[in-house]
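Single-structure report; data block below.
A single protein chain has been removed from this complex, and every other one stays in its place.
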Amino acid sequence: MAYVKINKDRCKGCGLCIQNCKLALLVIVEDELNVLGYHPVGFVDGEGECKGCKFCAETCPDCAIEVYK
Amino acid sequence: MAYVKINKDRCKGCGLCIQNCKLALLVIVEDELNVLGYHPVGFVDGEGECKGCKFCAETCPDCAIEVYK
Amino acid sequence: MTTEAKDKPKKVYGRPESLKDVGFHFCPGCNHGNVHKMVAEAIDEFGVREKTIGVAGVGCGVFLYNYIDIDVLEAPHGRACAEATGVSRVHPDHVVFTYQGDGDLAAIGIAETIHAANRGEHITVLFVNNTVYGMTGGQMAPTTLLGQKTTTSPYGREFMGEGYPIKMAEMLATLEGTAFVARVACNTPKNIMAAKRAIKKAFKMQIDKMGFTFVEILSACPTNWGMDAVTANKRVEEEMIPYFPLGILKERTTADYL
Amino acid sequence: MTTEAKDKPKKVYGRPESLKDVGFHFCPGCNHGNVHKMVAEAIDEFGVREKTIGVAGVGCGVFLYNYIDIDVLEAPHGRACAEATGVSRVHPDHVVFTYQGDGDLAAIGIAETIHAANRGEHITVLFVNNTVYGMTGGQMAPTTLLGQKTTTSPYGREFMGEGYPIKMAEMLATLEGTAFVARVACNTPKNIMAAKRAIKKAFKMQIDKMGFTFVEILSACPTNWGMDAVTANKRVEEEMIPYFPLGILKERTTADYL
Amino acid sequence: MMKGAEAIAEGAIHAGCRFYFGYPITPQNDIPEYLSRELPKVGGTFLQAESEVASINMLLGASAAGARVMTSSSGPGISLKQEGISYLAGSELPGVIAYVSRIGPGLGGIAATQGDYKQVTAGGGHGDYYTIALAPSSVQEMFSLTKLAFDLSDKYRNPAIVLADAILGQMKEPVEIGERPALEDIEMPEKPWALTGAEGRDAQLVKSLFLGDGEMEVQNWKLYDKYEKLKKEDTYYEELQLEDARLMIVSFGSCSRMVLSGIEMARAEGLKVGLLRPISIYPFPEEAVRKASEAINKVLVIEMNTGQMVKDVKVSVDRAADVHFYGRPGGGLPTPDDILAEIKKVY
Amino acid sequence: MMKGAEAIAEGAIHAGCRFYFGYPITPQNDIPEYLSRELPKVGGTFLQAESEVASINMLLGASAAGARVMTSSSGPGISLKQEGISYLAGSELPGVIAYVSRIGPGLGGIAATQGDYKQVTAGGGHGDYYTIALAPSSVQEMFSLTKLAFDLSDKYRNPAIVLADAILGQMKEPVEIGERPALEDIEMPEKPWALTGAEGRDAQLVKSLFLGDGEMEVQNWKLYDKYEKLKKEDTYYEELQLEDARLMIVSFGSCSRMVLSGIEMARAEGLKVGLLRPISIYPFPEEAVRKASEAINKVLVIEMNTGQMVKDVKVSVDRAADVHFYGRPGGGLPTPDDILAEIKKVY
Amino acid sequence: MYHDVIMAGFGGQGILLIGDMLAQAGMIMGLNVTWMPSYGVEMRGGTANTTVVVSDKRIGSPITGRPFSVIAMNGPSLEKFNTWVRPEGLIIANTSMADKSIVKRDDVDAVFMPCLELAVEVGADRAASMTALGAYVEKTGVVTIDALGKALESYLTGKKAKFIPMNKAAIERGALFAREGK
Partner (left out) sequence: MYHDVIMAGFGGQGILLIGDMLAQAGMIMGLNVTWMPSYGVEMRGGTANTTVVVSDKRIGSPITGRPFSVIAMNGPSLEKFNTWVRPEGLIIANTSMADKSIVKRDDVDAVFMPCLELAVEVGADRAASMTALGAYVEKTGVVTIDALGKALESYLTGKKAKFIPMNKAAIERGALFAREGK
């Protein structure tokens, strides 16, 4: 039941959240460019795997991820 | 045979040499005033006790004592 | 718990209240952002937003005031601890902290830092160590690692002539005036959690008037390290932490004045 | 040995050659005089008078140049280590030393001292700690002992607000750039002998290019302590040494560059 | 009767200054020494900093926090404070700096001199700003101008310097100061801009960095306007025996005291000489000098330096006026006799 | 073609400078970065100090030891160096300081400005001294005036500043510099006063403390005479199209470039306007300005500040001349159009 | 002769480089030149612009608020600078990253060119700005394409020399577009 919300216009595509999601639920969306000119991250969790562990959010320097659980 | 020479005009009468001569061979000469306006120290060794241990000279901050041996 | 809580997931992580809702100017993957979040979280946790005064050093963290919703003073480069001393002496019941980079604190500001620590000023010093002068374009800092190439150590830092990466936490821990000294990092969730704890502890001990509190935060500067954020994070793990070991170096249990 | 030597006593202690034949301006019983003698003795011992450059800090020791027969540079208050760095970089084969008081070195000059030490500059720093600003009339120094009254701590130094007497030798010993760190005193013949050895060792290690060498010399300032010289010497023994323990804190055995 | 340096310290206490940060340096040590004794008695804070750099920055912090605060120093220490002074001006923060000059450049010496006029009035620190600068010439003024410095500093949110020298610092004269007022009885302006914690209001900011397009130009003109206002409203000077004068002497601070004696001697010999004494050296009394010089177009500037105020006088005088200079730098004192001789030379 | 900042660095190398001590600050980082790469190649020493205070003092040490040595910085850093600069002057030591201005006061901003004219020309540090100050207006001059600064600094045993701004520091222009000469081929004066160890001579001393009775006054007058000599022998300026001019513009540094364009536009419209560009801003070309202003008594001073050079111009001009001012502080740039408009206003 | 041009775009687009190239080429031709970059805060990122002046006389101002030409490599730059161009002046706009509708004036000569596509076309994917430079030189004749080539060669030496042909191709493609409008 857990999921994350990404504030795409705050994301700078640094990839730290991706590195820290052990379940690989985050990916760079290559064909999107946000207002800052970065490719933002997307949450891809087809099977509802997200544990709401917050690792992604904690590591996001730009405070672009909210976690719901 | 050891003795010390005091450069009276360099002595500031601080008394450190006196404090450190275990044989009490040095005294302030109260009735003498040197060019600096201090009562200098005198070497009083009637019985030739001085060991030339250099303690007095080492402790003299004003380098006013020479030791001979 | 109500059933509602079960039905509708609750936000379990989001923007701390004291963190203004604007984007950071930091480069992608810059740990300054993490530290800002943690500071805001600590302020929120203790409910001291309205009695906290921050002192921003000059470096990439100088815009603290754009992000954290508190009174902020901008100090000249390196002098934040002196400013914080002035502020804290006038408002002894406020929470006063400085936010400083390694150039700011360990180079030009080392005297003010050591003496504020030695006086046991009731302030918290947050020291963002990224082994480089970030804001001015990547020059050598006192914390630059041996062999590290920067714009002013183009051949790699050499201890002969340029000296050793300075360990501020260790040095400050030797002073009697310091109540809490810790070194943390932002490169893994685990380290981030420890970092948060340390920052909160520092604020708490200041609030409890225990003395000078200091947290050194090892941080990545992907831009000036010439790496992407993920590689930079690895560098923190593989090169920085071995030289700058993490942990609490000192924690006083009774206040100085007791 | 000739018989002559037996007949006519030889001078076994006198003015070192490098010490000019003029009286010191120091107050009666001031240990600055002892330190000057020791420096001159060390210079004579190694025969380096003609390749030694002294850097005088501002304090009662500023007139170094009036007494020691070597090239001397007068540095701004607190900056002697920076000046010495400049001199030593230009003349790497010379012997370069600074002569500084506790106000000079531990207060205003602490940054320059720490960083010169950290860089392992090939200089010797002689640090005359008399717990007071001598030259300016007895104000509180970073080394002033707790409870000590001075003209700017008229109610006695308190650690709350004024901080702790700072232990420079201990702090510098933690830096990798320092090769030799010792604390000595001038209050007894025994301590004076140890002080001489330490100063000579420091010069020797500099000559051998071992790195930064530092000798802290606990000294009496009878004038500003408001005591006669003999009592002042006792204070060194009874109050200073217990807080500032004597000894060699660090001695490197292999040179830095090896 | 009190020492000039102590009059500064007491003036600060009377002005409601309860925070002092400083570092020892001759010849101003009487100020911190006095305050280390007296401030605790009025609930104030005396802190000897690790350096002059630290003290000006502690002052900056305390000022930003809303307090009236002072530091004091001399030559080398004031030079070290220049960055901080520039930051005070840039951050629009008040703060009083008592400056008891010693001879420079370098370590120099501690005798009386006016060799720091340029540094005080024409910058010192970086950037387009000025420091309010008052130059007392008596122990009474050491007291009263220190108080005025606090008021002006708060009024303009700009650092203010009280510039004295070893003569003024060390001499004793009778002073009228009255009882020390209680802090709450001292009139001080509100400081809504001060950093006191964002309780019940928006968070506030004290800074000097302006990066927005054109922002800094606006800021520089704002400061400029402030200095123009300062010139109009708070220029101070004293005129003495100028009514019938044929020769006007311009002199400030302790030097003007020697000049006074010189003028007395000259008058005794029938020479019509008067004095214009700038009390605020920044702003310089340009208008007053110009006006006076229209009628008296012989001007003699006398300073204890090699001629630092001359430029200000030259820029101020009427086009027709002739400006002469007599000076003694480096601790040399122009005695009344010297001054009389000089008066005769240019009369 | 090279950057202005790099031209300063290369100028130093060509002048035989083999020691550099500095601390990062925008907008002058190209200087230390360049030298950190290049100095080791010529056997020199580049050392990044822990602060600006440390760097000016390392410079002082190296200078006392006999070396040609440079430091560089900007506003806040230069303010911190003021004590050291005063000590250099007081100890009569040479040393070159490259100053690439940023906007002040305080942290300000990094755009181009001339807001540090006062600080550079009227003191900065304590005491009765001046700093030699050269103001290049092209990348070529960034190179050549840096070399000149070393020569003058050695000649007068006095610190010398090269004052530039972000425009001059960042811009690229073609420069003629020739090959780097070998150290032994560079003409440099002997320095018998340098501290090199007392081998085969009496021990020597470099100091600025003079406590003997009257000693410091002698020292101050000695410095004064030096500055008088400097004025006579080493004042530099450029005159352009003044022969037939009705209006003389006085402008220095990067600003004079904009003025050049403005003058070109004015001339195209038939307005007879010329330029007097001070190259040495200390010593200021007083004599040249005075002479020129006898024939052309309309003077317009244009600066990128709120009017700092105006006083020098006013003191220099002929009594009959009118002095106007146009300025843009805080990073505002006077465009050629602005200048043309101003020319028309006062023409 | 006197030519001034402002070139602007994102940080990574090689703006400073093409400015430098132009100035270098001018220098090679014995002309006076200045090259002046803009600079942001003490910090990374953002947009970049550079002003280049080429003249056969001594150059006054190295900056201008009213250039003869502007090369805008992205939308924000076109927005900001198109109005600065003098009447009768020249605008080169990269339509791969800027909308031509931004330019509302008709008193200037405007070249709207899809720099990215043109560069890709000649196999010089990362040299979009070179096409704009080519177009600029073609239009103004400030320097010769030949001098530009020499400047390029002086720039790309050693390992980088292999990029010379690609860049030359981009310049020529840009020039072609300016000549033929396609």
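Per-chain numbering from 1; labels A, B, C, D, E, F and G assigned in written order.
The rule is simple: contacts are C-beta pairs under 8 Å (C-beta built on N, C-alpha and C of every residue); 3 or more make two chains touch, one makes a residue touch a chain.
The structure displayed is predicted, hence computed values, not measured ones.
Asker: Given the contact definition stated above, which residue among E:L260, E:L276 or E:V313 touches the chain not shown here?
Answerer: E:L260
Asker: Among the options E:L183, E:L271, E:L333 or E:V346, which residue touches the chain absent from this view?
Answerer: The missing chain is touched by E:L333.
Asker: From the list D:A75, D:I108 or D:M135, pick the residue that touches the absent chain.
Answerer: D:M135
Asker: In the full complex, which of E:G43, E:P174 or E:G212 touches the chain missing from this view?
Answerer: Answering carefully, the residue with contact to the hidden chain is E:P174.
Asker: Even though one chain is hidden, which residues of subunit E still touch it in the full complex?
Answerer: Residues 1, 26-27, 110, 166-167, 170-174, 254, 257-264, 333, 335-337 of subunit E touch the chain absent from view.
As a working rule, only the chains that are shown with their structure count from here on.
Asker: Mind listing the touching groups among the other chains when subunit D isn't counted?
Answerer: A, C, E, F, G | B
Asker: Farthest chain from subunit E, going by the mean of C-alpha atoms per chain?
Answerer: Farthest by centroid: A.
Asker: Taking all residue numbers at the subunit C to subunit D contact, is the shared part over half or under half, that is, same or different?
Answerer: Subunit C vs subunit D: same; shared/all numbers exceeds half.
Asker: Spell out, as numbers or ranges, the residues of subunit C touching 2 or more other chains.
Answerer: Within subunit C, residues 27, 62, 74, 76, 107-108, 110-111, 115, 135-137, 142, 161-162 contact more than one other chain.
Asker: If you look at subunit A, which of its residues touch at least two other chains?
Answerer: In subunit A, nothing touches at least two other chains.
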